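All protein chains of the complex are present and in place, except for one that has been dropped.
Lettered A and B in written order, each chain numbered from 1.
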Amino acid sequence: MKVGLLVTCLVDMMRPSIGFAALKLLETAGCGVLVPASQTCCGQPGYNSGDREGARRLAAKLVEEFEACDYLVAPSGSCSGMVKTHYPELFADDPSMLARVAALAAKTYELTDFLVKVVKLEAVPGRFAGTVTYHDSCSGLREMGVKAQPRALLAKVPGIKLSEMNEAETCCGFGGTFSIKFGDISSRMADKKCQNIEDSQADAVVLGDLGCMLNIEGRLRRRGNERTKVLHVAELLAGETDEGAS
Amino acid sequence: MSSARDNILARVRAALGRQAADPAARSAAQVHMAAHPIGPRPALPEDLRARFLENALKLESSTDELATRKDIPVAVARYLDRLGVDRRAAGWPEFADLDWAAAGVDLAIRPTQGLDPVGVTGVYCAIAETGTLVVLAGSEAPSATLLLPDTHIAVLSAGRIVGSMEEAFALIRRERGQMPRAVNMISGPSRTGDIEQTIVLGAHGPFRVHLLILP
Partner (left out) sequence: MQIATMYFKDRAQLKLQDELLQYNLNKSKGKFVGKRAEAIRELDDFEATRDAAKSIRQRVLDNLDTWLEIFEENARARGTTVLWAETPDEVNRHVLDIAARHGLKKAIKSKSMVSEESALDHAIEAAGMKVVETDLGEYILQINDYEPPSHIIAPALHKSKEEVSALFAKVHGTAPKTGIQELCAEARAVLREHYLTGDLGITGANFLIAETGSVFLVTNEGNATLCTTLPKVHVAITGIEKVVPTLEEASTLLRLLTRSATGQSITNYVDILTGIKGAGEFHGAEHMYVILVDSGRSKVLASEVKEALRCIRCGACMNHCPVYQNIGGHSYGWVYPGPIGSVITPMFIGQEVAADLPNASTLCGSCASVCPVRIPLPELLRKHRETQVRLDLRPVGERLGLRLWTWLASRPALYAWATRLGVRVMKWLGGYEGRIHSLPLASGWTNGRDLPAPAGKTFRELYAARRRAGRQT
């Protein structure tokens, strides 16, 4: 089984450890992992900003890079959602491209979804002594159906306790360029998310999308919260955190 | 000069990619309407009466079950006494034959004009799914009697309880042939949540809806 890892541009730049954590999890599960070296961005920033042409260019490039793989897996609900649900719409008027896109979309997975549904991972390398709360990122939840999968995987981590926050499914306010164009509204939404995280008394908030992580961590620290860790679910499952691995 | 109607229809047709009315669409529409397709509905129990009563109570209507039609005046008196209001009401003509004097109730058979504290009306049918009363307006069924008084007393025969709204419409078609001027469906007392989403009864219509249920 050849799995193509879509690292995502944000992980590539901002937090490479998530990419390595995803790699480790996939290898633990026995997958042969391919990381196409020319991958850059899935085109979502342009797509969500109305730049259809730019998005199509980057989408076509990504299809080229990944279509030979048996699966495309991304440690992001947002980027996998882009490929799975929005690429077909982008090429709706281009039958030859649409067929290729549809084939890729059919084998595209968000990381935790893939680990639970396809490779049925039994045990995870990570351990965590403490309480975590899980934030459901919007695209993962509503485009990729990611809800039970990360929780099922977290339950396999020795020492961990899950404490659900209120409104776990409410948007954190990131929304890509929205967070800069409408910074005040976005910050307020992040602030409410942070309040719910703090109220859950968790030692760490865990989630599956780096954009939301940056937003939540940035707001937590600005609020003066230095205590609550912000972890990608892959980091925690792979043991790629300060807590160490087994 | 073209009329607003022609201009609007022309724009709608342009949006739909046609120049003129489409006879095929028209006949398909007629077929569709004649079929009265019914969508998904919540399942209902065998005992519609029980479900109706359960839902009517949830809507904060109160109920009283009577043995015969002759018991209506006494039941009205009993209810008004319990409320502590005068035994005075305006009612629909269908109740003129009952012995109101014996029950000590002053029932005026006339449409209310706003001053009557209590209105007594009949009901065309009722809907079990939601606990709703269906009232059809007519010369013998003045609508305001169920709206303006503080208290609305409605008389319903249990045999007129149907399952769903769709069944109520089928009944109207079967018995009346066409829609009356007004079908008023009432599900409990008038209410509002417009101040802080806090529900208060008696917004503009009755504060109380009391149901007298005949077998």
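As a convention for this text, a contact is a pair of C-beta atoms (placed from the backbone, for glycine too) under 8 Å apart; a residue touches a chain by one contact, two chains touch by 3 or more.
Because the structure is a prediction, the values reported are computed rather than measured.
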Absent-chain contact - pick from A:189, A:206 or A:234: A:189
In subunit A, positions touching the absent partner: 7, 9, 11-17, 19-20, 35, 37-41, 43, 45-52, 54-55, 57-58, 61, 89, 138-139, 141-143, 169-171, 173-192, 213-215, 217-219, 221-222, 230
Positions on subunit B contacted by the hidden chain, ascending: 3-5, 7-9, 11-16, 18, 21-22, 25-26, 28-29, 32-33, 36-43, 55, 59, 111, 113-114, 129-130, 132, 137-140, 142-144, 147-148, 164-166, 169, 178-198, 200, 202-205
